[in-house]
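Just one protein chain is left out here, and the rest sit where they should.
Chain IDs A, B and C follow the sequence of writing; residue 1 opens each chain.
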C-alpha cells in the first residue's frame, strides 16, 4: 500500500516489538487464553500496530499483527484487529504523548475493578510508578467510544499510567509500548500486595510529601540515562 | 477394527488434538497430578476420544488416548479410559451440538463448588463467555449416570458453557474441544477474580442489558471470521 | 560395600527414581530452596535412599542421593543425608507397607499446620485420596524419634496417606515413592481449595457414605490395572 511505503521499516520493527511484548503479559500471568493485548503508535503517522483478535499468544507472529489507522480501520494485515482497537485508537487520538497501550484482565486489579475501588498508594513502588492511587474508570461497554473516553478522562486527571475500568480490567499507557507493559505489570503487583495486606488489617498510610518525592525521583533518577 | 475403517484419519487427528489440549490444562494450572481430562466427539459417529485413566500429563501421547462409544465402552486403545468417560459420554448423547468436554478440579472454581454457590456475573469477561452467572450442578457420585445428568440438566437451562459440580469440580463444553478448554480456563479465571474481590467487599453488579449485549457481541463479533 | 553387593542394581534404580521425583515437588511448588525431600525404601532390605541435606534441587543427581540404614546411619554416599532421615527411617521401621515417604512445607497445608486444624473432607478429590479429613500430627521437635512417632501414631489411626504436623509441614507416605509424592501433591491441592472456600463461608458437607464409596472406588477402580 502506498500510504505505508515511507514507514515500512518502522512498521516492520513495531510488528516485531509489539509481538514480543505479549510474552511479558503471559510471563507475569496478566492474561489468560486470548484476553489482553499490546499496541504501539507508529510515530509521526496516524497509525497503530495491534494484536489480532482472538489469536492465542503462542500463535502470535510479527506478520499477524495488524496495522490500523486511528479510527480503528485496518490498513495492513490479514487478520481482524483486537476488539479493543477502537478504545486504543481513541487514546492515541486524544493523548499525543502516548506511544503504547496495554490491556489486561489481570486478577487482582480485576478484583478492585469489581468493587469499583481505587488502589490506595501505600507502597513505595506505587508512589514510584503511579504517583498516587491507581484510579478506577467508569463502567463502559464495548462498541463505541465510551471505553476510550473513560480511559482518557480518568488518566488526564491523574499521574497514574494505568486505569482500572470498573467490572472490566486494566488499560495502561506509556511513552513507549514497553513502558506501558511495565505499568500493567506493576499495576497488578501493587493491586495484589495491597489487596493481600488489607485482608488482615488497615494499611499504614504514606504521607503525600513522600509520595511526591518518590514519584519525582523514580521519573527522573531511576534507571539508565 | 472394521467399525473404525472409514474414520481412521479423523480419529488420528483427534487423538493428536485431544492429547495436545491437555497442555493447556497444565499451563493454566487447572489440574494436578492426573486429575482432569479433555475429550472430543468423533463427528458423525457415536464415538469419543478421551484421556486414559490415571496417566500423568507428561506421559500422554496421541497413541495412548482411548476411543470409546457413547456408552463409554472402549472401541480402540490399550488403556482404560478416564473414569469420567461415562459422564462425558452422557453429555455427547444428550447434547448433539457438543463437540468437546473438559473436566478439571481447578482451585477457585472448587472453592465455589464446596460452598455450592454460583459465581455471579460481575465481570465483563464473565458476560462475554458465560452470558450470566456460572451455575452450580448437583452433588453426584461417580459410577452411574448421575454426573452426566447433572451436567446436562444444569447446562440446558443456562447460557454458560461451564458448570461447577457441587463439592467436585468443573465440566465445560464447547462446539469443539478447544472451545471447551477455553471455557474451562475462563471459568477458573472468573471464579478466582470474583472470589478475591469479594474478600474485601461486595461487587458492583452489571445490569442485565449490558450482560446480554456483551454476550451477544462476544459470540458473534469477537475473533477471526 | 559388601552389604550392598546383592542390591546394587535396585539401589541404582532407586537413586535415579528418588532424584527424579524431586522435580514433582518443585513443579507443584511444594518446596522452596532446599526445604523438602523424597525417600524410598530398598525393598527387602533395612535400607532407604534419600536426598542429601541442604543441597539445591537443581544440583540433585542420582549419585548424590544417600543410602542409609533404618537407624538413619549412612551406608553409601558422599553427603550427609536429609535432616529428616531419622523421622523417615522411623516410619519405614514401624510401617512395613510403606515404600516411600515425602516431606514438604507446602503453603496451604502449612497454613492449617499453624492453626493445628485438620482439613475437612468436603471435596470428592479428598474422599478419593484421603478417605476423610487430612489429620494433624503433634508438635514435635527434630533430633529424636518424636517426629517419626507423631507421623506413625497419626497415620495408623487414619485412612489418609498424609499428615500435617503442627507448626511444621506435611509428611506423606505411599506403597511406592511415586504414590507418596501424589499424596503430597493432592494434600496441598485439597488444603488450598478448602482454605479458599472457607474464606467466604462454610462448606457443604459430604455424607460419610459418599466419602466411603468414593474412597473405595478410587483405591480399587481408578487408573490402569
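Observations on the structure shown:
We take it that a residue touches a chain if its C-beta (ideal position, glycine included) is under 8 Å from a C-beta of that chain, and two chains touch if they have at least 3 such contacts.
Keep in mind the model is a prediction, meaning the values are calculated, not measured.
Among the displayed chains, contact with the absent chain in the complete complex occurs for A, C.
The chain not shown here is touched by just one of C:22, C:41 or C:166, and that residue is C:166. Within the entire complex, the positions of chain A that touch the omitted partner chain are 28, 122-125, 182, 185-186, 189, 192-194, 196-204, 206, 210, 213-214, 217, 221-225. Considering the complete assembly, chain C touches the hidden chain via residues 32-35, 52-55, 79-80, 83, 105, 107-108, 110-117, 139, 141-143, 166-169, 195, 198-199.
Here is the rule we go by: only the chains that are shown with their structure count from here on.
Between chain A and chain C, the least number of touch steps comes to 2. Rounded to a whole number, the gap between the C-alpha centres of chain A and chain C is 45 angstrom.
Not a single residue in chain A touches at least two other chains.
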